[in-house]
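Sharing a structure with you now.
The block that comes next holds chain A.
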Amino acid sequence: MTALATLAPEFASVPDSTLPGPLQRYRDNAAKAIAGMAMPTRRTENWKYSSRHLQLDTALAAPLAATGTISTDIGDAYRIVIRNGVIAADESRLPAIDGIEIVRFADLDEVNAQKIVEQLDGALDTAALQFAPLNSARLQDGLLVRLASNARLDKPLFVLCQTLAEHSGSAHPRILVDAGSHSELTLVEQHESQGDAPALVNAVTELNLAAGAQVTYVRLSLDGTTVNHIGATGVRLAANARFDSHCVGFGGPLRRHDLQIRLQEAGAECRLNGVTVTLGEQHYDNHTVIEHVAPHCNSEETYRCIAAGKSHAIFNGRILIHRDAQKSVAEMSNKNLLLSSEAEIDTKPELEIYADDVKCAHGATIGQLDAESLFYLVSRGIGRTEAGTLLSMAFINELVQQIPVESVKDAIEQRLIDFIETTFQEV
Partner candidate 1 sequence: MADGNKPVKELIKREYEHGFVTEIEADTFEPGLNEDVIRRLSAIKNEPEFMLEWRLKAYRKWLEMTEPEWAHVHFPKIDYNSISYYSAPKSKADAPKSLDEVDPELLRTYEKLGIPLHERAKLAGVAVDAVFDSVSVTTTFKEQLTEAGVIFCPISEAVHKHPELIKKYLGTVVPTGDNYFAALNSAVFSDGSFVYIPEGVRCPLELSTYFRINAANTGQFERTLIIADKGSYVSYLEGCTAPMRDENQLHAAVVELVALDDAQIKYSTVQNWYPGDENGKGGIYNFVTKRGACIGRNSKISWTQVETGSAITWKYPSCVLRGENSVGEFYSVALTNNMQQADTGTKMIHLGKNTRSTIISKGISAGRSNNSYRGLVRFGPNAKGARNFTQCDSLLIGDQCGAHTFPYIESKNPSAIVEHEATTSKVSDEQLFLCRQRGIDPEQAVSMIVNGFCKEVFKELPMEFAVEATKLLEVSLEGSVG
Partner candidate 2 sequence: MLSIKNLHAAIEGKEILKGIDLEVKPGEVHAIMGPNGSGKSTLSQVLAGNDSYEVTGGEVILDGKNLLEMETEERAREGVFLAFQYPVEIPGVSNLQFLKTALNSIRKHHGQNEINAVEFMKLAREKARQVNLDESFLKRGVNEGFSGGEKKRNEIMQMLLMEPKLAILDETDSGLDIDALKTVADGVNALRSPDRSVIMVTHYQRLLSYIVPDYVHVLAGGRIIKSGGRELALELEAKGYGWLGINETATAG
């Protein structure tokens, strides 16, 4: 047996930054912890289908230097830019609302920094997130969004995570959301990139929802074709809190998103929507975990994937109902469209249930476009590319239309159409 590969030591080198003391110590401890970390292999259950895409060459260990910008139109919304893992404060457009704080970690005083350190990783199940500690070890800056009780952000907050890949390197953006009781927030986490050098983005976002808080989370994975993306989002919900997510991802050399939800107190609810499309040699791996810890919580999850070309799409959805989580209702649906004979889709909808008075169901399908529908469209004079695109869009559009931020919805819809169209032109 050959020795297991370990993470290149260069990744554990501490970046330059001006973080306050407690956060520096947090980062240094994380750096020590990841030294010699074993890389996941095919036998690592949660990397079973993706480990071979994990090629973290030492070149990717270098920090990315921030030069230039990506201009993104976000419409009428608030904005903050995290470029190559560092917040570009002068590009922010922030609200002035009582009870809403949007600050960089670098600007925190020692006391507040200590509080943040105590909160960090609290919404993550780090045992299942091999690369979250790497994000901590490479912490250069971070974004704190804090809403006091009853505070309400009137417009969506866009966090633009921009990667400028002129040369190889990695960025490790970090976001922490602290939503007070009955506060309301719409957060759009948009990942985008420029440049052709291979790069790695390893993003970690944590959201803590206090009682009755309502958070809508839109996560767009739009990085370019040379960017490897590993991302994790951890969410903890207190009583009667509600979390809605809309995760849209386009494939890349390696795309991985872990979404972990913990319904910690009675009455918490979540609804997770996801759309993934891959083509060419692309790869996308979605892992979601919904943990029902307390009674009377509801969860609903709908993920749709389309894979074309020689691409590979993976969905692994796990619902875990704890012993005390009676009266849980959990529904999961994963439908997949396989458009080519060289593409692959793997799905694993899991249920793990330790309470008896629950209603849980999951369904998964993999199939192709309905030949009859396709023929019907073509027989009416519609070209094959257009017909294929139309039907593929029909497969995912129901979810796209639920994205609550109008500008995002329209842009994403168009982007999906363009993306899918190319797959039919290739054929």
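Convention: a contact is a pair of C-beta atoms (placed from the backbone, for glycine too) under 8 Å apart; a residue touches a chain by one contact, two chains touch by 3 or more; residues count from 1.
A word on the picks: all candidates are chains of the complex that A comes from, given by their letters.
Fair warning: this is a prediction, and the values are worked out from it, not measured in the lab.
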| item | value |
| --- | --- |
| Candidate from 1 or 2 that touches chain A, complex-wide | 1 |
| Complex contacts: residues of chain A adjacent to candidate 1 | 45, 323, 326, 336, 338-368 |
